[in-house]
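Input: a single structure, listed below in structure tokens.
Note that one protein chain of the assembly has been removed; the remaining protein chains are unaltered in position.
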Amino acid sequence: MKLKAKTGDLILAAVSVIVGIVILVLVKVQDLPMIKRSMMGPGFFPTICGIAIIFFGALLFVETFAASKKAKTDETVKAEQETKILNPRELKNLLCFLLLGVFVLMVSKYLGMLICLCLSVIVYLIFQGKEKWWKAIIVGIAMTGILYLIFVVFLKVPIPKGPLGF
Amino acid sequence: MKKLIALLLTALMVLSMAACGSEPAKTTPAATDAPKTTEAQGQTQAQSEAQTTEAAGWVPTKDVEFVIPFGAGGGNDIMVRKMVEIIEKYKLCPVNVVPVNKKGGSGVVGYTYLKDYKAGYEYALASTSASFFTQPITGNSPFNPDTSDFSFVAHLVKDPSVICCSKKWDFKNLDDIVKYAKEHPGELKWGGVGNASDDAILMYTLNTLAGIDLTYVPYDDQGLLTAAVLGGHIDLCSSSLAESIEHMKNGTMSTIAAIADNRLADFPDLPTAVEQGYKLDHQQNRGIVMNPGVKDEVLAYYSGLFQKVTETEDWKVFVKENAMADAFMGYQEWTAYAADVKADYTTYLAMVPKD
Partner (left out) sequence: MNLFQNLGLGFSILADPMVIVYSLVGVVSGVIIGALPGLGPSVGIAVLLPLCYGLSPACALCMLCGIYYGAMYGGSITAILINTPGDSAAIMTTLDGYPLARKGKAGKALGMACLASVIGGTISVVLFMTLAPVISNFATSFGPSEYFALMILGLTSVAGMTGKSPAKGFLAAFLGLFVAGIGIDLVFGTPKFVFGNVNLYSGIDFVPVAMGLFGIAEIICNFEDNNIQVDKDSLKLKKLLPNKEEWKRTIPHIGRGTILGFIVGMLPGAGATIASFLSYDMAKRTSKNKEEFGQGAVEGVAAPECANNAASMGAMVPMLTLGVPGSGATAIMMGALMMLGISPGPSFFIKNAEVAWGLVASMYLGNVLLVLLGLGALRMFVKILNVKTTTMNALIFAFILIGAYALENSMFTVGVTLFFGILGYFLKKLKVPAAPMVLALVLGAITETNLRQALIIDNNNFFKVLTHPISAVILVIAILLAFGTPIKNLFAKLKKNKAKAE
């Protein structure tokens, strides 16, 4: 997890160029011409976007290298380039939210959305270890109650319901 | 922790305040939202229902979902919610009918949601509009608008429309337009919503019938289209009465021809396109469908339910206010008619240039 800002920028530049190319390939594959029946075709804007993304990706390479050159003499630029941008606790947090999000996405249909949200809040709080488990459960259930009042009773949103009827 | 509880409590308080404040409105009988009726209410409703329904073979025993494949506030949404309101007001159904908006993909998202239930599922209905037919024909929907993918419950109304013209022209009828368009091919612009919609069909049909070349300009929203016609950026459009009757009556848009089976009650002096010698009578059909393979007795039940709805005074007022044309058909008739409509759309859409 020792990704430096500079490396990050280079990766971003590379990814942008790839994304741009993928867009251009998709435009070709999905048969989206820039001009169709002498009118502006469906592929016009996407093609421009693809080219622009490649261009600015390349520009980012240039910017980063220019900054590296400057970094040799300028301490602040150097410090900026050497900062670590990722930290393990954040990534753990990211993974946690990602898994819980996917859980809500997939399981709501069977268990009901409110129950899934309640469970994910409790799991998250226990996982983070900042609250005692019983507090986590109270918070989770209280929040579910509020969500139920706002979204089901008040706003009448037809959320996916589980076997228990909510 | 104390603070957290305080926060939750305050939030609850605000909410309950809001909820109490709105209480009087909720108790009015006209509320068309889908209230979670308490069990007691549900039972009394069911009892009164049992006495009034004539011996039907099948009666729903749990809440029925009514899928609206469009967003809130649109024509389809308003129509379905009105029907639900009438069903509740006259206690026509022993269970709740709950409208559910599932918008996106010109209705396809809604029908996908409906088809997530198994074939023959008895508790989900969906409303149809033009895109029910046009999307599959243009290859943008996997569902065929026929009995292989749907059961047809009832046909409700047709939407007559009016061909309108910007004030910057003094066209009086279709002949004037055709005459000008013949002399100036490609100059007149016809605005419409969507690219293979009823609006486009009308224009391309007129092009074919009269041998002229009007240019179609697609919009994604009726409001913006109306504004463009008012501002003279677009020359012609077709519009349903509900959308721009004020402009037609005030003369901020000139009316050219009615697209309807008969002359419109609001404009008795406006001849229909057919009267003017052009066979333009394509109208949007609004009906109700279910999943395929639903038993006839179930279809008969719902068909009868909606027949009762369309017979109420409330419905007649609603149809008149929204300038629709009442055209109720039961499930058998609608099934046969849908096949005709599908065939018509296939013919019409062949006129819309594809590539």
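A and B label the chains in the order they appear, each numbered from 1.
We take it that a contact is a pair of C-beta atoms (placed from the backbone, for glycine too) under 8 Å apart; a residue touches a chain by one contact, two chains touch by 3 or more.
Everything numeric here is computed off the predicted structure, so don't read it as measured data.
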Contact partner of the left-out chain, one of B:D170, B:E183 or B:D220: B:D220
On subunit A, residues whose C-beta touches the chain left out of the figure: 5, 8-9, 12, 16, 19, 23, 26, 30-32, 36, 38-42, 45-46, 49-50, 52-53, 56-57, 59-60, 63, 85-86, 89-90, 93-94, 97-98, 100-102, 104-105, 108-109, 113, 117, 120-121, 124-125, 128, 130-131, 139-140, 143, 147, 150-151, 154-160
Touch residues of subunit B, complete complex, unshown partner: 3-4, 6-7, 10, 14-15, 17-18, 21-22, 25-26, 28-33, 72-73, 78, 85, 100-106, 108-109, 112, 138, 140-142, 186, 189, 194-196, 215-221, 223-224, 226-228, 230-234, 244-247, 250, 252
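We take it that only the chains that are shown with their structure count from here on.
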Gap in Å, rounded to a whole number, between the CA centres of subunit B and subunit A: 38
In the complex with subunit A, residue positions of subunit B that touch it: 1, 4, 8, 11-12, 15, 18-19, 33-34, 36, 65, 98, 100, 353, 355
Interface residues, subunit A side, partner subunit B - complex: 36-37, 135, 139, 142-143, 146, 149-150, 153-154, 156, 158
